[in-house]
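The complex appears here without one of its protein chains, the remainder shown in place.
And now, subunit A:
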Amino acid sequence: GPLSERRLMDVRLGELPAWLATRDISLQGLLEGVQKAWSSYHDKYINVRRGGPAGISMLLAGYCLLSYGWNYQHISKISFLLSL
């Protein structure tokens, strides 16, 4: 279909900038996009009859990675590493 109506997974790599241009970049559009992604994640992994550890473990792993990335500057300083 047309470029603006395709989802991220269906966009080819070369078309990525063009696809980004068609997206709704305003604040409300961004919030709506985040909300949609959150709810689709929930529907896929959490709102099921027999879920498992996969639902929250992925969220926790993502949180771990994110916090490591935020603290990388501090952790990699030599003073921090020598103080252990």
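Here is the rule we go by: a contact is a pair of C-beta atoms (placed from the backbone, for glycine too) under 8 Å apart; a residue touches a chain by one contact, two chains touch by 3 or more; residues count from 1.
Going forward, contacts and distances are computed from a predicted model.
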| Chain not present in the shown complex, as UniProt names it (candidates "AP-3 complex subunit delta", "Collectrin, amino acid transport regulator", "ATP synthase subunit b" or "Vacuolar protein-sorting-associated protein 25") | "ATP synthase subunit b"
| Interface with the undisplayed chain - residues on subunit A | 35, 38-39, 42-55, 57-58, 61, 68, 72, 75-76, 80-81, 84
